[in-house]
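Okay, handing you the structure first.
With one protein chain held back, the other chains of the complex are shown just where they sit.
Residue numbering begins at 1 within each chain, and the chains themselves are lettered A, B and C in the order written.
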Amino acid sequence: MSSWLETSIMARKGLAKAKPGAEYSLTEASQGRYHYVYGPYAAPVLTVDPGAVIACETHDAFEGRIRSETDIPSQILNFPYLNPQNGPIYVNGAEKGDCLAVYIKSIVPRGPQPVGTTCLIPEFGGLVGTGVTAMLNAPLPERVRKLEVTVEGGVKWNDRITLPYDPFIGTIGTSPEIEAITSLQPDYHGGNMDLPDVAPGAVIYLPVNAKGALLYLGDCHAVQGDGELCGVALEHPTVTTVQVDLIKGWTLAWPRLETKDFIMTIGSARPMEDAARIAYRELVRWMAAEYGFDPLDAYLLLTQCGKLRVGNMVDPKYTLGASVLKSIIQA
Amino acid sequence: MSSWLETSIMARKGLAKAKPGAEYSLTEASQGRYHYVYGPYAAPVLTVDPGAVIACETHDAFEGRIRSETDIPSQILNFPYLNPQNGPIYVNGAEKGDCLAVYIKSIVPRGPQPVGTTCLIPEFGGLVGTGVTAMLNAPLPERVRKLEVTVEGGVKWNDRITLPYDPFIGTIGTSPEIEAITSLQPDYHGGNMDLPDVAPGAVIYLPVNAKGALLYLGDCHAVQGDGELCGVALEHPTVTTVQVDLIKGWTLAWPRLETKDFIMTIGSARPMEDAARIAYRELVRWMAAEYGFDPLDAYLLLTQCGKLRVGNMVDPKYTLGASVLKSIIQA
Amino acid sequence: MSSWLETSIMARKGLAKAKPGAEYSLTEASQGRYHYVYGPYAAPVLTVDPGAVIACETHDAFEGRIRSETDIPSQILNFPYLNPQNGPIYVNGAEKGDCLAVYIKSIVPRGPQPVGTTCLIPEFGGLVGTGVTAMLNAPLPERVRKLEVTVEGGVKWNDRITLPYDPFIGTIGTSPEIEAITSLQPDYHGGNMDLPDVAPGAVIYLPVNAKGALLYLGDCHAVQGDGELCGVALEHPTVTTVQVDLIKGWTLAWPRLETKDFIMTIGSARPMEDAARIAYRELVRWMAAEYGFDPLDAYLLLTQCGKLRVGNMVDPKYTLGASVLKSIIQA
Partner (left out) sequence: MSSWLETSIMARKGLAKAKPGAEYSLTEASQGRYHYVYGPYAAPVLTVDPGAVIACETHDAFEGRIRSETDIPSQILNFPYLNPQNGPIYVNGAEKGDCLAVYIKSIVPRGPQPVGTTCLIPEFGGLVGTGVTAMLNAPLPERVRKLEVTVEGGVKWNDRITLPYDPFIGTIGTSPEIEAITSLQPDYHGGNMDLPDVAPGAVIYLPVNAKGALLYLGDCHAVQGDGELCGVALEHPTVTTVQVDLIKGWTLAWPRLETKDFIMTIGSARPMEDAARIAYRELVRWMAAEYGFDPLDAYLLLTQCGKLRVGNMVDPKYTLGASVLKSIIQA
């Protein structure tokens, strides 16, 4: 266990006290069919106890179908069968009103090079008309980039530019109670948040709405800027290893996240200011409930030291994380 | 058949040519459990051929649980089990890419008076902070109004004010292909649009995304203003009679509507301008595809004579209808 | 005086009791330079008493520079010198906190045919990327339509389509206290609202923020659909005749409007739902302050019978009007 994790909320509140338990491997073969919705209607692929450590073979968001820079995404992609997810993983003991804690241990690329893919898809992205922000302008031309990605060498953009390998989980969440939400969308259950803080070393806390929590994850990114501007980060297949824990009776309205240095609340909505409002209100409420702040003092203090991170500005809902340093609120 | 219906798109394109076929009754008893999501995971309660006429006993949005003006909605309502829907009705022959046409024959109130309910629910409505537009302000007090509603006498607001009985279907749509969307939300499949034009005498055209179309409906309103301002129209249980038809190969991205006088396209999104953009772009495309207009001429012409109707400004997505008079485009 | 005007708020509260006073003519010659901002920094072109009737020679929004269908707007238009305004007209006795009532007596086209102009301007309009909703898509081609407009014959769109002549004032307002707001923008002072209800027969009530009120107006439209979709209605030069009155101590936060049948409040903001919220909240407050309603009852009642009209969805702020029938609230 990394040293900060010993002092985490997961360690203090989790049934397994953040200690690793049984190890599982969710390979392509054991996963079988991947999923395109977050819902309670699919049979679990795995049933585990709190503490379980699970290594998941994730696909990229295109399930590996975009193979070369001459591919034409709109001819290959078959909506709504996009953004394939591993899971659902049933966590014993989890019930509505609980919290599922997921510590992200590691993410490593898998498969033959070039393992990374980004592209322009018609009517999708932050700087173009879309199906939602409907325009009469002609779409941009399609374009595919296939890039070599390694842990040590990073992301080779071209001869001059190399970006760091800075991987995170683009889509992760639990099942809603009765809805089956497309894996393209983030919401109160997590989902397609595309928030770079959901990275190795962090713990994400997810609301449990269905029996067994039903954890799904996928869509790992090798690197991504704030907002995931064109809608497609550096997508890549991975082995992603997570450790789950269960916090009974900790009822969250929205996902939360913890790192060594800060706590974060996550909101997803349109327009973007509503995502910011959700995230910041959750942070005010958290500071009031568990860190001894008067709510209005928390509001005033966050005005001076809160941080906002834009995850995506391209999905059906936009995702923002609001955070505050532990060194300030635990002072 | 009402005379205008004979000249409708439903009559021209529908397999049943808008002619009424077999009659069905979907009572509370035959419906059994009502549904709270629009999805392909529930078994059909009825299987019909195009032309079928179905009389549905709809519940009000609260399933009748708010019984008196002293009831406290937040103590009675059990999220997400809200806005119960009749269905799904399986329409033989319907496949993804087709269009389900639904002619609304009649809506009449049912049950003991006072049959109508409206109320203020905490953190819900157009002029208050909500779970999405998150505020720190204290919520408004709860308030319930129970009102007598009759076809002839209208809606008796108080001794001085009577509103007309002007009923429509608040929530109607088909099943998504793999999603199960809460019945509280409108989207490309229809759903909780709360658009007063979905009224007796109109035909709504819905995209088919799942085999059998899987029609759901419910949430009838006795009367409603533009925007459904506080979030709760005059809700009431009804017998709602619809006649379905099937248009093969007419592939719609969003719902459309037709009356004697106009054609309308319907968009649902946040922020509100995106709903307007969707609706108007669909109308431009429709005029170009089927009414002989150059798209940019349609754009210029709608600038001078298009109409916008705000259905709701309170649901998870806002709904707007854009329309143009038949007398203009069929000139 | 039209009969309904005798019972108007203008008649009840105005210093001149809605009775016509001295008559003035504000010709192109007497106007001299037109204005492109609403502000307190220009000298009045006219000083009048309440009751004054003023016939204004308005320019079209392009000051007549787009003369043929082969003109290219982007080469002719010289931002920010767009949307020329008559005025300012100084109204004796008007002070901050008062209300300027403007009854719109008539609008008639002036100048040689074709008198009407609409067009597509790059990066402007409701269904294209703009300077604010910034996109990378290529702009649409430019296009100009010059149309014959007469009071009796209407707007001749083409051989098949004629639209009614349904004129209104696109831009009207008072001066802010210290700001000079571009005439392209609507706001709390009125301005470029593009709301078709600001038409002959209506009274618009404007907040007074500067001494003398400093009334500006211009930008008359021969006809316009909801939202002014492409950004350019059927623009035309006119003689527009208004009658002003002054209501001392009636302090409005936003413009209001009255017709024979309804009262309306007007909000301008982005996103569009904020314009709707402003308008509806003002209407709730008005019903509470002057029509005997409890505010929450007004909120509930407007949910059932309020009307929303989208003026523009293209200007720097969008404009919506919320209205309720007098027959309901004066019951």
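Rule of thumb we're sticking to: a contact is a pair of C-beta atoms (placed from the backbone, for glycine too) under 8 Å apart; a residue touches a chain by one contact, two chains touch by 3 or more.
Predicted model, so just to flag it, every value in this text is computed and none were measured.
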The one of B:Pro139, B:Gly154, B:Gly201 or B:Pro295 in touch with the missing chain is B:Pro139
Residue among C:Ala16, C:Ile66 or C:Met135 that touches the chain left out of view: C:Met135
Residue among C:Glu57, C:Asp166 or C:Asp274 that touches the chain left out of view: C:Asp274
Residues on subunit C facing the left-out chain by the touch rule are 36-37, 39, 41, 80, 131-136, 176-182, 253, 267, 269-271, 274, 277-278, 280-282, 284, 295-296, 299
Residue by residue, what part of subunit A touches the chain that was omitted? 118, 120, 125-127, 140-141, 143, 145, 155, 157, 160-163, 223-234, 270-273, 276-277, 280-281, 284, 296, 299-308, 310, 313, 318, 328, 331
May I ask you to list the residues on subunit B that touch the chain which is not drawn? 127-129, 133-140, 271
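As a working rule, only the chains that are shown with their structure count from here on.
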State which chain is most central when centres are taken as means of Cα atoms. B
Using C-alpha centroids, which chain lies at the maximum separation from subunit C? A
CA centroids of subunit A and subunit C: separation to the nearest Å works out as 48
Counting only residues that touch at least two other chains, what does the list for subunit C look like? 127, 140, 271
